[in-house]
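Here is the structure we will look at, set down as structure tokens.
Heads up, one of the protein chains got dropped from this complex, but the rest are sitting where they should.
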Amino acid sequence: MSIAATTDKSLLRTAVSDIAEVMAARPDRGTVASYIPELATVDPARFGLCVVDADGEVFMGGDAEVPFSIQSISKVFTLTLALGMVGDRLWKRVGREPSGSAFNSIVQLEFEKGVPRNPFINAGAIATTDVILSGHKPKEALGEILRFMQFLADDQTIHIDREVAASEQRTGFRNAALANYMKSFGIIENPVEYTLGVYFHHCALAMSCRQLAMAGRFLAYKGRNPSTGLFVVKPERARRINSLMMMCGHYDGSGEFAYRVGLPGKSGVGGGILAIVPGQASIAVWSPGLDASGNSHLGRIALEALATRMGWSVFG
Amino acid sequence: MSIAATTDKSLLRTAVSDIAEVMAARPDRGTVASYIPELATVDPARFGLCVVDADGEVFMGGDAEVPFSIQSISKVFTLTLALGMVGDRLWKRVGREPSGSAFNSIVQLEFEKGVPRNPFINAGAIATTDVILSGHKPKEALGEILRFMQFLADDQTIHIDREVAASEQRTGFRNAALANYMKSFGIIENPVEYTLGVYFHHCALAMSCRQLAMAGRFLAYKGRNPSTGLFVVKPERARRINSLMMMCGHYDGSGEFAYRVGLPGKSGVGGGILAIVPGQASIAVWSPGLDASGNSHLGRIALEALATRMGWSVFG
Amino acid sequence: MSIAATTDKSLLRTAVSDIAEVMAARPDRGTVASYIPELATVDPARFGLCVVDADGEVFMGGDAEVPFSIQSISKVFTLTLALGMVGDRLWKRVGREPSGSAFNSIVQLEFEKGVPRNPFINAGAIATTDVILSGHKPKEALGEILRFMQFLADDQTIHIDREVAASEQRTGFRNAALANYMKSFGIIENPVEYTLGVYFHHCALAMSCRQLAMAGRFLAYKGRNPSTGLFVVKPERARRINSLMMMCGHYDGSGEFAYRVGLPGKSGVGGGILAIVPGQASIAVWSPGLDASGNSHLGRIALEALATRMGWSVFG
Partner (left out) sequence: MSIAATTDKSLLRTAVSDIAEVMAARPDRGTVASYIPELATVDPARFGLCVVDADGEVFMGGDAEVPFSIQSISKVFTLTLALGMVGDRLWKRVGREPSGSAFNSIVQLEFEKGVPRNPFINAGAIATTDVILSGHKPKEALGEILRFMQFLADDQTIHIDREVAASEQRTGFRNAALANYMKSFGIIENPVEYTLGVYFHHCALAMSCRQLAMAGRFLAYKGRNPSTGLFVVKPERARRINSLMMMCGHYDGSGEFAYRVGLPGKSGVGGGILAIVPGQASIAVWSPGLDASGNSHLGRIALEALATRMGWSVFG
């Protein structure tokens, strides 16, 4: 949709700063993910918010430059990479529908012959990772993902937290179950441990809100990276990735996020959320405590407040 | 989102007329719903398209003034009415998440103690109808729904096809199963046969594309009915109903619709689809043949073509 | 299996009387079913036990002659009647496998196109009742069931508790959901309300342990009713009904019952259990309090004690 509206920068600046202040003070902070020790040690008092607008101007509040584990938010970028490699052939291995179940559910895989419902549940992201891996060594595939993130965010300091990755590899039995299950149906082509290795490592990308919002810009600007002026993906693909974020970006809380925030977004159990305002802004928020659906509790509330103040719902 | 863009009327006029012509000629027409005899007799060659833009100008192509059975599209309007009656208390009885299953699935109800996942699957729409019925006689409730449709579309000729309703009542055992199941969990308050009676009748509303697109205008214009200038619902509510249409409007084909068309929409097994371009247009399309998910086959393709030509995705 | 062993009558007499005494005194009595008021008013302190041996001698303890609502135990007898009417054609409409789920689950029906897994879950018993009803009026079908019970138990005083039946009819929405669901797949042939009417009424049969143990004799004696010496069913059919009781007689507690008691049995939510010792005895026990699977808590414990003392497992 061609959106001519320009962002009111002073309104945005005040909103970002107000919201960061209010959120930092709120007592209800959700529950920090504890399934791996490295995530559990994060301070629940942290809150960061960063908006990059259509001119590339950056608005930050709170801990917007503190790196955190982006976890499932990486799925947006591995999807982009995989589509760049195999195009629509990806959809033979992964669906495009909301799952109606938890992020790590295996039930749907049994009913649908090993094909994950969408690329943003764990199974779908593992299958997508497997596509990126094909023809490469795990180290090469991982290098490609990392360089892609650095390129998108225009920041060479972005790195992978190897302790988080190693910890997930030691304890990620449920993801191993998903990968082996898909392997039994031929959805995974590489050795399961290779695919899982790459998957655990890209989930362990450490990025700040600023870096994440920068990396998401191409989704807000019809596929273009405004730093370079070049297209990362075609406009149609950016639009479609946004649609997948809207439909499936928050697991079984996707409906709630659409209802309250009204923007395409993708959350991670590290407490981050990337949200896109088509034509206007790329937003990253971080608050480590999660709600019952595994999405950042204050992150979602902050995005709702920001979207309301800025009039940023895609739904009118 | 404040969308200042104005619609290029001549572009739209040509698009509507081109698409109607192309669709009328296509040989692939999907499968006309046969579960009740009245629907099965509809001519699969029919195709209608109507767009009402922000100025209230009407653009029509094909059979845009031929009435058809709107079926599940009525769920958008009964949701609006029920929210007007009980507000957010509705959400104690109905969820807001995509279901990940077929429109008439009962499995989810068992796993979630009789609470339907959203107001657009059959179970959720029956529960919503039950809310409208409460405190009224079935006839009164139905009268209210009918008058609401006539008011929204600004057209007193809209009526209910009683043969379709009667036919559904005779054969709607699966809906009776859903209603009785919810009743056993206390989600349905009125006698099951009353609630089902009202449900079957509002699904049997006969409307043309023109009437339907007119009725949908308040969703495109932040809750206002442009005929009267008055608010049907507040802007926030219009936005939220749009979000529900996006997430759940096409049953287990909602992800596909979002991916291809990128607009909030609601389909019915009569072959109609209502789609909303926030800030710009209300669209109704009709082609009786359905795809595997129970959504209008050519209707979806026509909307994809129209959205592409007009640049009307909410996703950028 | 040809079992020459004769029952030690004095051992049995002592066992029945001991067990009745111990059970009457136990403080743990389970939870009386409360889903209809009539069942909820039953005194949880009740306990009855009756064994009829191969010679037709009757051994009783506790409240063995107090009538109670046999509820699902009637399913054994309606299965017998339906097999007598249509033979193996019954198995086109009902399966013969354990369900792995609760007695009133509807999930399995959706996955298996409306065909209930076995004749002892509610859905399967409703489908079986529908077979008995076919070609008759509800009243006639019910009369046939009642006369069959009176004939088997050799007791004309057996009757249906119409208050219990009426109460179930008013509140049996979950059973109505099951019946309507099956009707939508063509598994139910008669009007749903007729089939349910007959179903609710035969579940409301009021019988004492003595009457029930008498009625079950044909299953212990290779199909013969020892009062008359005539075959009620052929030996093979008696054997097969016993196998179904073993596999499916206690809903999702069938494995537990087989493991602990080791006899074919069928429970009802009224707190009764009918158990069969092939070649040796027909047993009925009654204690109104239920366990988590909906089976009589003390009834099962009493049967385990009796089977152990008498060496009555079919498993060696």
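Going in written order, the chains are labelled A, B and C, and every chain counts its residues from 1.
One rule holds for everything that comes next: a contact is a pair of C-beta atoms (placed from the backbone, for glycine too) under 8 Å apart; a residue touches a chain by one contact, two chains touch by 3 or more.
Remember, it's a predicted structure, so these values are computed and weren't measured experimentally.
The missing chain, though absent from the view, touches A, C when the full complex is examined. Touch with the chain omitted from the figure is made, among C:Ile126, C:Ala179, C:Ile301 or C:Val314, by C:Val314.
Note that of C:Gln108, C:Asn122 or C:Gln211, the residue touching the chain absent from this view is C:Gln108.
Considering C:Gly114, C:Pro138, C:Gly197 or C:Pro278, the position touching the chain not shown turns out to be C:Pro278 (whole complex). Within the full complex, the residue among A:Thr7, A:Ser105 or A:Ser313 touching the omitted chain is A:Ser105.
Contact with the undisplayed chain is limited, among C:Ser184, C:Asn242, C:Ser267 or C:Ser287, to C:Asn242.
From the options C:Pro37, C:Gly87, C:Gly100 or C:Gly143, the residue with contact to the chain not on display is C:Gly100.
On the side of subunit A, the interface with the absent chain consists of residues 105-107, 109-111, 173-174, 176-181, 183-184, 192, using the contact rule stated above. In the full complex, subunit C contacts the hidden chain through residues 1-5, 95-101, 108, 117-118, 219-222, 235, 238-240, 242-244, 246-248, 252-256, 258-259, 262, 264, 276-280, 311-316.
In this text, only the chains that are shown with their structure count from here on.
Arrangement of the chains shown, judged by which pairs touch: a linear chain-to-chain path with two open ends. The angle of the rotation carrying subunit A onto subunit C, fitted on C-alpha atoms and rounded to the nearest 5, is 180°. Once the centre of each chain is set as its mean CA position, subunit B and subunit C turn out to be 48 Å apart. If you average the Cα atoms of subunit A and of subunit B, the two centres end up 32 Å apart. For subunit B, residues touching at least two other chains: there are none.
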